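Up next, chain A:
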Amino acid sequence: MTIHQWLPLLVIASSLIPGSIIFFLGEQQIKLRTALNLAGAVVKILLVAFMLWGVSINQDYQVRYGLVEGLDFALHADALSLLFVSLAAVLWLLTTIYAIGYLEDSPHRRRFFGFFSLCVTATTGLALASNLLTFLIFYEMLTLTTYPLVIHRGTPESLRAGRLYLLFALTGGAILLLAVVWLQTLVGPVEFSATGSLAQTDPALYGSLRLIFAMLIVGFGVKAALVPLHVWLPQAMVAPAPVSALLHAVAVVKAGAFGIVRIVYDVYGAEFCRQLGVMIPLALVAAVTILYGSLRAVYQEDLKRRLAFSTISQVSYIVLGTAIAGPLATTGGIVHLVHQGVMKITLFFAAGNLAETLGVKKVDQMRGSGRRMPVTMAAFTIAALGMIGIPPTAGFVSKWYLGIGAAQADQWWVIGVLVASSVLNAIYFLPLIYAAWFASPPDAWPDERPRGWFETSPALLFPPLITAVLTLLLGVLAGLPISALDWAKLIVLQEYAP
Partner candidate 1 sequence: MTYPTLYAICGVVLFGIGFYGTVFCRHLIRKVMAVNLMGAGVFLVMIALAARTPSGAPDPIPHAMVLTGIVVAVSATALMLALIRRLHHQTGLTELPDQMEH
Partner candidate 2 sequence: MDAEWAMTGLIMVPLAAAIVVYVTATRFVAAWGVAVAMLQTGLTFSLTRSILQSGPVQVPLGGWEAPLGIPLYADGISALMLIMTTLVGVTSTCYAAAYFSSLQRDPRRSSSQPSIQTFWPLWLILWSALNALFLSADVFNLYVTLELITISAVALIGLAGKAQALVAAIRYLFAALMGSLFYLLGVALLYSTYGTVSWHLLAETVQPDVLTWCAASLMIIGLLLKTALFPLHFWLPAAHANAPAPVSGLLSGLVLKASFFVILRLWFYVFHPVMPASAGWMLSVLGSAAILWGSIQAIRQQRVKLMIAYSTVAQVGYLFLVFGLACEPMGMLAWRGAAYLAFAHASAKAAAFMVAGSLMYMVGSDHLDRWEGIGRREPKLIFTLALAGVSLMGLPPSAGFIAKWLLLNAAIGHGRWEVAAVIVLGGLLAAVYVFRIIGVSLSSAVPMPEVAPVPRMMRWAPLVLAMAVIVGGIVTTEPIRLLEIGAPPIAAREVAP
């Protein structure tokens, strides 16, 4: 095997191996565990950076391993997967640092960090998968490795949330499995290719292909939290903040959205999807999700629940971009994959800081928090403005491309949806920002635990700061050749290559 085959495996192994070792360490071997975690995360970033460089000079990183007939385990680093992998790698490092600070002195950290690494392993694998089967394998692995994280606290509520999560995720996975097998019996093993591979299918099979498409969307939609498959997501908020952060920004929700992108572009092909007439329904579902999520978020009193509904809404931007199709909308959808991740993780980090340092969990407890924790709330503010789509944040860039993409595809109503959602975002985010900065703080915080010199411990403080700066940079420097936008454009160039 050459380096070209090893590299994808190494990228996966860089989190798998630390994760596996952690299980066998003692609960009290904190230093070693931390070192392993951070080393794994850093190595992963380096490997991904190397891979990015390689792919940009047209190196082909792929590895294939036959499991059984028609079932190949195959990894391939294409532009789209690298986008996702890079996101996962960077945010994993930050989340790990954050989690180390967040879970200081809490029990079962070994279990937590073990599964945390495995969760990222699954995400990375899913990003690098080069056929539906490999994708499916990692998708299911993701479900399993997230469950222990969701129920980490072990309280009755978290157990209930875990059950609900499993109910949805596993059912979705089962439907997905059926669809994948069905597709395979119709057209043989399905590899991802830049322009989709089903366009040449016998027209007699179109009916089946439509049904399979619907099943695939349902399967991925569960994780992507498309309405009405979103029920589990707000419940899963009982998990510790780093988990929510990872869940919403990178791992679970994003995996679903990524799956939909793969299906539409790399399996069916955008053109063929339009021919089948499945794009408009998908776009409608996404639109309904966007509006519904935003609308529900307005009425949430619990901060994390509000953020959860916001995620439901925001992730569907990706789906919407995908479903509108056309190069510009696709760019918007794909770039939002990264942008939403960065912004949402900031929000969750900040929410976690509030809960951990001040005991603030409800929206109405946030009054004056900006004075007590200025850096955290500054990060929160930037990310929230990004969510609304205020220029020059990352959110604006995504929204802009979605908007002009919709115009390009003559789907004018989509612009209405975007605007309505932005307004709703403003309605549920701006009062928080106002309360944080301009309202006077209470006499005593619900559960204040001072940590160290800064407003909270450095491990909790810097991750949101970094992601907030990223949120700004991704927007301000969107035109740079190394920005997410540029990479998304490159991907789109491949998808729409003649």
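Definition applied: contacts are C-beta pairs under 8 Å (C-beta built on N, C-alpha and C of every residue); 3 or more make two chains touch, one makes a residue touch a chain; residues count from 1.
On how the list was made: all candidates are chains of the complex that A comes from, given by their letters.
Since the model is a prediction, treat every value here as computed from it, not as a measurement.
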Of 1 or 2, the one touching chain A somewhere in this complex
2
Please output the residues of chain A touching candidate 2 within their complex, sorted ascending.
23, 66-71, 73, 107-108, 110-111, 136-137, 140-141, 143-144, 147-148, 151, 153-156, 159, 162-163, 166, 170-171, 173-175, 177-178, 181-182, 184-185
